[in-house]
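Let me give you the structure first, and then I'll get to my questions.
The complex is shown incomplete by one protein chain, all other protein chains being positioned as in the whole.
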Amino acid sequence: MTLSTALKTGDLTALPSRRDEDWRWTDLRGLLRTLPPAAPAHDGKIPASPFAGLAETETLFVNGRRVADAEAASGVVALRFVALADKASQGASHSLVVKAGETLVLLESHEGRASGYVSDVLLDIAVGEGAFVERIVLVEDDAEAVNVVTAEVVLAPGARYAQTVLTGGARRQRIETRVNHPGAHAQVRLDGVYLLDGQRHADQTTVVTHAGVDGITSQLTKGMAADQARGVFQGRIVVAQGADQTDARMGHHALILSDKAEIDAKPELLIFADDVSCAHGNTIGALDENALFYAEQRGIPEVEAKAMLTEAFVGEVVDRIEHEGAREIAAAWVAHKLGGVR
Amino acid sequence: MLSINNLHARVEDKPILKGVTLDVPAGEVHAIMGPNGAGKSTLSYVLSGRGGYEVTEGSAALNGDDLLALEPNERAAKGLFLSFQYPLEIPGVPALTFIRTALNAQRRARGEDEIAAPAFLKLAKEKAAALKIDFDMLKRGLNVGFSGGEKKRMEIFQMSMLSPKFLILDETDSGLDIDALKIVSEGVNALRSPERGMLVITHYQRLLDYIKPDKVHVLAAGRIVASGGPELALQLEAEGYDRYVGVAA
Partner (left out) sequence: MAAVKETVDTVAALEKYEHGFTTEIDQEFAPKGLSEDIVRFISAKKEEPEWMLGWRLEAYRRWLELDEPNWAKVDFPKIDYQDSYYYAAPKTKEGPKSLDEVDPELLAVYAKLGIPLKEQEVLAGVEGAPRYAVDAVFDSVSVVTTFKKELAAVGVIFCSMSEAIREHPELVRQYLGSVVPTSDNYFACLNSAVFSDGSFVYIPPGVRCPMELSTYFRINAKDSGQFERTLIIADKGAYCSYLEGCTAPMRDENQLHAAVVELVLLDDAEIKYSTVQNWYPGDPETGKGGIYNFVTKRADCRGDRSKVSWTQVETGSAITWKYPSCVLRGEGSSGEFYSIAVTNGHQQADTGTKMIHLGANTKSRIVAKGISAGKSTSTYRGLVSAHPKAKGARNFTQCDSLLIGKTCAAHTVPYIEARNGQSVFEHEATTTRLSDDQLFYCQQRGLSQEEAVALLVNGFVKDVLQQLPMEFAVEAQKLVAISLEGSVG
């Protein structure tokens, strides 16, 4: 049941629907009555990446076709998926192998520069022993687009993986990350920010499986839904038998700024080992009215005060990005986004 | 300056203010004292425009501008500053960012130019030094993890940065030890000027030893039931509020 299968076979019944437990809040079958034709090759100029200037080398997909391939899987690498064809479908897949001891900063951007497209991206990331990957995913989709990005990450012993997803949603959007650490002593940070307005939808789904001892997972996702937008967070942490000394923390905190917006959350802990310490917290609510009034009393208009408080609210997630340049771009993206969300 | 006339207000269906009339001319400091539940905090919230309070009758104007018709931020731009009894903590927004945003919003609202970053920083450094505030504290989330005294000092700092025309100090002495009270009072006194009015709301006379009022009013059961000079505060301190409880009822 995946979009990728549906795109390959043209079989609409392969689309996940609300009857599938893991897709209960992100129904694709109900939305897509037909699948648009495959996007054509693009032979024009490609606009600059949102991370322009930070990467040493880049892998580029345009309309689902691989156009350029990065020379290495280390250092700072851009990974771009650009949609330039209206009402077309595109599927792409990419694998990365990060060798033992290497460091990779992956600046991934999903650049929707067309309208009403359907996009599916599959990523495989293998992180070698003692290696470190920081993946920053900036998703800027068209309001009418459907986009599913699925990453499978496997960590060798002692590997470290950090991820921050920043998204403004789409008509229907799912950014799913599945991290397996079969090896011992793995460290994972999985963060996310969603800022949604209009009728946008964003689903951040994560599954972290601890199978080796002494793993650490720290998760923090924050989001905001205004207008008639819908934010979805599904976080699952699995601690397999024998994965002792696992320490896992998951937090999801969201703001609803309108009576027609919706936030759905399912923070799950599935624990099969006893020597563990796991916790999750979830809060959903409006902005603190006292803080709003305080800011207004000092002369800040309501709209500006809301943007300021929301920016501060998600700022905690942005601050956890380790790569300085990427962090600055993320902060600027948030500020810009909130400038538009009113 | 501030003129309140026959002000009635209620919270949900409960009347709290039942006809408050009060004039504070420019250059004067008036104190409002009263027992718990008299409506002191309600008065400060109604004047500053907090949601949840419904004005049913009467008026309140600052320099002729009808306060009740304005949004809270518009009242602030007119020069009204409320020093909160419990200042809010706003994580993720550094104090400097907060104050600069507020100052520029007020200036824009008044049709003035925004203040440039270097000029703002210079001003902030001067004012912080005068109030003995560690400048690094201003780079942290507003009031986050501050003690009661530090929060009140941050309120005074904001006052001096925003230079409002009229100050309402709501129970500024609560939670302060004597040293903090002195520092805060000095800050307030430094802001006294012939152009500026102040309303000092307090339950205890203690604060008025440091911020000397021109007039003292007693608020009980939603009305001003007595007015007088500073000696009234001393009398209240000695006798308590008993004689006024029931007067207005």
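Letters A and B mark the chains in the order given here, with residues in each chain numbered from 1 onward.
By our rule, contacts are C-beta pairs under 8 Å (C-beta built on N, C-alpha and C of every residue); 3 or more make two chains touch, one makes a residue touch a chain.
Just so you know, these numbers come straight off a predicted model, no measurement behind them.
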{"item": "Among shown chains, those touching the left-out chain", "value": "A"}
{"item": "Touching the absent chain when the full complex is considered, from A:Leu12, A:Ala72 or A:Leu270", "value": "A:Leu270"}
{"item": "Touching residue (missing chain; options A:Ile256, A:Ala291 or A:Ala326)", "value": "A:Ile256"}
{"item": "Option from A:His42, A:Arg65, A:Arg178 or A:His280 whose C-beta touches the chain left out", "value": "A:His280"}
{"item": "Those residues of chain A which, in the complete complex, touch the missing chain", "value": "21, 241, 254, 256-286"}
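To be clear about the criterion, only the chains that are shown with their structure count from here on.
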{"item": "Geometric centre distance via CA averages, chain B-chain A, whole Å", "value": "45"}
{"item": "Contacting residues of chain A [partner chain B, same complex]", "value": "288-291, 293-302, 304-305, 308-309, 311-313, 315-316"}
{"item": "Chain B - residues contacting chain A, complex", "value": "48-51, 71-73, 75-77, 81-82, 84, 87-88, 90-93, 98-99, 101-103, 105-106, 109, 141, 158, 162"}
